[in-house]
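Note that this complex is displayed minus one protein chain, with the remaining chains in position.
Then we have chain A:
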Amino acid sequence: MAVPVAFFGVFFAYPVAAITARGLKADGVWRFGRIADVLGQSDIRHVLWFTTWQALASTALTLLVALPGAYVFARFEFRGKQILRAVVTVPFVLPTVVVGTAFLALLGRGGLLDELWGVRLDTTVWAILLAHVFFNYAVVVRTVGGLWSQLDPRQEEAARVLGASPFAAWRRVTLPALGPAVAAAALMVFLFTFTSFGVVQILGGPTFSTLEVEIYRQTSEIFDLSTAAVLTLVQFAAVGAILAVHARTVRRRETALRLVDAGATARRPRGAGQWALLAGVLGSIAVLLVLPLAVLVERSLDAPGFGYYKALTRNEGSLFLVPPIDAVGNSLRYAFAATAIALLIGGLAAAALTRRDTGRLGRLVRGFDALLMLPLGVSAVTVGFGFLIALDEPPLDLRSSWILVPLAQALVGVPFVVRTMLPVLRAVDGRLREAAAVLGASPWRVWREVDLPMVRRALLIAAGFAFAVSLGEFGATVFIARPDNPTLPVAVARLLGRAGDLNYGQAMALSTILMLVCAVALLVLERLRTDLRSDRTGEF
């Protein structure tokens, strides 16, 4: 446990402390008045207001669109369901930059809607909201649908037999059981949209700015580090509050529900109403989830003879010091390093968290558990900004080291690794370890002989997640990636920042490449996951 704690101490707590000091300390004196000063500015208040309401609106819209989807995935059996489930998950691991670009291609200037009907939404908040729905659809379907499919339908049937109408049975029996899961999903969506960066950066234009974007703007455009630091602290507090509420909700969710095997609860839709619902859900998935990506690919091929792709290999203009295509190599290299670090740290942390400790040590461990989740919510921009101001001077000067980027990306990836490994590790019966120990296995051998074979797949899945997260990571990387070594998302954002059809086309092409790399990683992941599932059922 010492290694993960040290890692988080140096690369998370220390930068956050540095941010605090930078924001609130002037000439060695603490000035808490700065908070009021910054929050008193009308444009900052405007940012705060926009951040909150767009997150609320995004959450409401996502629930509206995705809850029927959750129902369909939970209760209906239809052909191609497995593939569709994977398709729905793709957006969640897609880099924000790709999503932003895809919606730009759909709704923006010269986009598909513009060409067809002259409709442009990129100057309105709708582009942001729709992109957020695109992103978080999977969160709702997986969280709510996952539980829904395991709720025993006989509970509703019992209510029907007792005289309840179908709707009343749903409202009185199913909804209360689902409530906490819906709340948890909604909070997660709210958190992700509250801290949205890449999407807003690309689609928001000069009008719309969330806290994250504002922090980035203050840092890289206005160079007002102390205002940025204060905003980061505000964000930190808000995220902490959301996470605390989320932790409570999740704990409540685990209470006394009678769950059954998900496979047994789904059946073919019956009647016109159910078929219409299924069609509606499939249609919304096609329009909201598939269409933007299709348009993105189409736009990237808009120049004759793969012109945009070819242009990526040349180094034109002063935009980059290297040809944009080099970003692919950079991204992969960083991703491998970040995955290794995340697996090491996350694996050690998960192993430490598995031990069933009681009393004071147990509380400490649980506290550490929550701490691990912080970087996930505290937003990438905070991490990047913290690295920028904390690790560029003695005692720790990593500014010129390439490892800085993988470190930041690993920090964001570790929570995924822990979340993936922990349930599997906890599921290993402690007495199996004891059986091995009594037979003469040292603690290290016990881990190798008992734990490792069981978590090998989970480890691979965690690696896939860490890899995908690292590939798509934008918020932190944009702060610390060096100009001569951009990653894919950073290069896309820079290309979009420039005018001109060629830059636009290259951004589309590079986004497509990024999407493909992520899709391949995800495909491998989904394969492993299904293998894992069939394996587990094979045991019984």
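For the reader, a short list of remarks on this structure follows.
In this text, contacts are C-beta pairs under 8 Å (C-beta built on N, C-alpha and C of every residue); 3 or more make two chains touch, one makes a residue touch a chain; residues count from 1.
One rule holds for everything that comes next: contacts and distances are computed from a predicted model.
Taken from the listed names "Osmoprotectant transport system permease protein", "ABC-type quaternary amine transporter", "Putative exporter" or "Aldehyde dehydrogenase", the protein name that UniProt assigns to the chain not shown is "ABC-type quaternary amine transporter".
For the chain missing from the display, the contacting residue among A:G9, A:P166 or A:P453 is A:P453, taking the whole complex into account. From the set A:E157, A:E434, A:D484 or A:D501, the residue in touch with the chain omitted from the display is A:E434, counting the whole complex. Take chain A: the residues that touch the chain left off the picture are 429, 431-432, 434-443, 445-446, 449-450, 453-454, 538-540.
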